[in-house]
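One chain of protein is taken out of this complex; the other chains stay put.
Letters A, B and C name the chains as they come in the text, with residue numbers starting at 1 for each one.
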Amino acid sequence: MKKILGFILTIGLGLLIIFALDSNSSFDDFGFANLSNRVSSHYITKGSNVDIIFGETVNPESGPANIVTSIVVDYRSFDTLGEVTVLFISALGVSLLLGSAVTQKRMSLDFKPNFMLRVGSRALFGIIIMTGVYVTLHGHLTPGGGFPGGTMIASAMLLLYLADDQFRAKIKGFKILEGVAGSLFVIIGLLGLVVGTYFLQNFLPNGTVGDLFSSGIIPIVYILIGLKVGSEISGVIDNFLTEEEAQ
Amino acid sequence: MIQYAAILLMMIGLYGLLTNRNVIKIIVSLNVLEIGLNIFIISIGFVYDGIAPILTSTNNSSALIFVDPLPQALVLTAIVIGVGTTALGLAIVKSIYSKYKTLEIDEVEEQ
Amino acid sequence: MSAILLIAIPLLAAFLSILSKKVAPILLLLVGAANIILLMFMPSEVINIGGFALPFGINLFLDSYARIALYLVNGLFFIVTLLNVVEYKKLSSILLVALAALNGLLLTGDLFNLFVFLEIAGIAAYLITTTNKKPLSTFNYLVIGTVGSSLYLFGLIILYGMFGTLNMMDMIHEIQTAGVAYGSLILPFFLMFIGLGIEAKLLPFNAWVKGILKHSNTLSGPMIASVYAAAISLMFGRLIHNLFAFEGKLLTVVLILLVAGVILGEAMAFQSKKAREILLFSSISQACITVLLFVNGIIVWAVYLVIANALSKLVLYLVINRATKETKSDDVDDLQGLFANNILIGIAFTVAALSVMGLPLFVGFVVKLNYLTQLAVAGQLAIVGLILVASLVEGIYFVKLLIKLWYSKDKELNIKFDLPYKAVFAVITFLILLFGIYASPLDSLDNDIDSIQDQIGVIYHG
Partner (left out) sequence: MTTIDSIMLVLSVLLLIIAFLAVSEKKLIKSVIFLSALSMLSVVAFVVLKAPDVALTEAVIGSGLVTALFVFTLLSIKKEEAK
């Protein structure tokens, strides 16, 4: 009874919101977003009146051919710093909550991995890592970037964890990588303040739109993010797959 | 179309939060709410006949209509924040279980 | 000296601090002190990040309002960490991130960036409350906090769909110039109000507070009830004053919610027998009064109310939580006679409590007198009456609490407070008394708190 009431209530609320949005004349209808009224039009044209042509335009306001990347790591890079911090602090919290016991061992998964699985997973490990690195490196040209790339690297670690009951990565090394990559991100930001005038300013030349070596600090930042996210999530996975030593 | 579904998806997540008393189910409901919100944010920027906001050798910045890239950037942030809270929530669930040996909120007496 | 350093330095220190566990607490204290000192050398300005023109990049906004808030939050944060750093070494990195996030909340001029900082501050708060060893209340806090920030984001995205911008100043400018009927703004504003109201402990949405503060310790109690409460109220106040500008039906609904919050909070505190519960319900009703003042546009006195409350709550929570650490129970009866052997602590506690009640000689009185006068001038006589009744109830239970803590019939409690505690209490008591007696600097500061509105004028109209 309580459930039915709750269902009717929440769905009613949803319908109310839908009607309110429908009757709101300044809220763009679905599928007819008016980009010229939004700040996004600036992001697409990169603030210039001339056409940005892939492979030809040199040194636009923001380098990446992938406009989403140019927003994420250039126009709104401060948000991304915050995003990295969210992941950092939740990984820290997970290790505080789960990894604080003195003696820890791997959680056994209750099945015997056979030879094929062990060898196959090692082979796949390389392929997944390569995909992750590719996605990270090409974040400013194609869909992807540091966050999915880093998570792919971490899921390669996950594969090793799943395929081998005894496997444990060296978490200490991950911690160092995580700390160094995060610090470098902030230091690059501060470098912008010193070299240029603004925090997180893109102080390197943007190059030609569409080149792999283009858009200044953005690929560097994405590599750092990839390393940081990869090591953080590997740490989280390790924390979830270990348990206290049974007494 | 899909915008309305996204709002209703959020409401289903809210309904799950209100009616479920199991901590894992509550986190599942929270994730449903977040997925609904993410689809809603993306749907704000959708344009019929628009293309994905990536410049390629055939698409120049003025030649075609792109969909709005800004909501996509926001959702990227929202997804990562969501996974952060989910991981933390699950870690707390584990510590709830190791302390009280149950996942039902009603069976825990924390006074 | 750019205000970005207030966020960048704690973040850098947080990332570095995980490399060495020994250095982390030292870094925490150093950065906390450095922030306060650096703040003195920062000019008031709009800081663009990444070097993009205003609505396109993210900007920070340091005006005198943000400056007051930053001094308060950084100062209190430093005091709380100083007292707890030895005991909670493990949390050093988390506290550094929390500091960065709170500074970010107060500085940012971008509404989505605000959401990001809200989440970081929230996650840091969940982790700080794990020291209570009550995982279920932390879990509740996490779920409710996440729903709150999701609602805020939902409202914000609707605003983006309407006005196509995320920058606070640009948004206010658009709303003023676009001539949109207020009716179509009700939904996004209400969603954002609820979302932030959850974080700011407004009554209908604060199911998390009870579990957290009831079991708090010397770190989590002052941190959540004083530092976080001050930061979030001040950030909320800025949004309410500049962006929401409630009117019409929405104003009525919001006012009813807030007044109900004040009364229910006091009533629940009146009923309670536990010291920490009394404090937490009292702080709920104080949070509601603060937001009420912001909604009515009494900015200056709302800010002073936040400051006075933050100082008093810091003392109250520190005393009670330090005492309950030894007695293991916060029943008022178990704490009887706490001050019989600790005269100085007793005086500090009494001054703080009387200041919250708003008796003469203390800063709380000056603040209360002024905001009630201004509310009366604004014609909100019903609210004035209700706040007076609430204050009366508050007076009764605080006096009851104080009497019990001062006098005991049979037993004597012997709890030693360390020197740092005593020093902190002495300083805060002195401040409360100073501003209570010598109130003219407060009066003359009236209307000195400039708002974003002026800045918008400068940017868009030259």
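Brief remarks follow.
Please note the rule applied: a residue touches a chain if its C-beta (ideal position, glycine included) is under 8 Å from a C-beta of that chain, and two chains touch if they have at least 3 such contacts.
Quantities reported herein were computed from a predicted structural model and do not represent experimental measurements.
In terms of the touch definition stated at the top, the absent chain reaches A, B within the entire complex. The hidden chain makes contact, of the residues A:60, A:93 or A:145, with A:145.
Residues of chain B that touch the chain left out of the display are 1-2, 4-5, 8-9, 12-13, 15-16, 19-20, 22, 24-25, 27-29, 31-32, 35-36, 38-39, 42-43, 46, 48, 50-54, 67, 72, 75-76, 79-80, 82-83, 86-87, 90, 93-94, 97-98, 101, 103. Interface residues of chain A with the unshown chain, by the touch rule above, are 66, 68-69, 107, 109, 135, 143-145, 147-148, 151-152, 154-155, 158, 233, 236-237, 240-241, 243.
Just so it is clear, only the chains that are shown with their structure count from here on.
Compared with chain C, the chain whose C-alpha mean position is the greatest distance off is A. The most central chain, judged by the distance from its Cα centroid to the centroid of all protein Cα atoms shown, is C.
Note on chain placement: the centre of chain B and the centre of chain C lie 28 Å apart, centres being C-alpha means. Look at where the CA atoms of chain A average out and do the same for chain B: the two points lie 15 Å apart. Once the centre of each chain is set as its mean CA position, chain A and chain C turn out to be 32 Å apart.
Residues of chain A in contact with two or more other chains: 17, 21, 28, 33, 38-40, 43, 76, 79, 82-83, 86, 89-90, 93, 97. Residues of chain C in contact with at least two other chains: 112, 116, 119, 123, 126-127, 130, 160-161, 166. Looking at the complex, you find that chain A touches chain C at residues 17, 20-21, 23-28, 33-34, 37-40, 42-43, 47, 61, 74-79, 81-83, 85-86, 88-90, 92-93, 96-97, 100, 175-176, 178-180, 182-183, 185-187, 189-190, 192-193, 196-202. The touching residues of chain B, when paired with chain A in their complex, are 1-4, 7-8, 10-12, 14-15, 18-19, 43-48, 52-57, 59-63, 65-70, 72-73, 76-77, 79-81, 83-85, 87-88, 90-92, 94-95. Across the complex, chain B is touched by residues 2-3, 6-7, 10-11, 13-14, 17-18, 21, 28, 30-33, 35, 38-40, 43-46, 51-55, 65-68, 71-72, 76, 79-80, 82-83, 86-87, 89-91, 93-94, 97-98, 142-143, 147, 209-210, 236, 239-240 of chain A.
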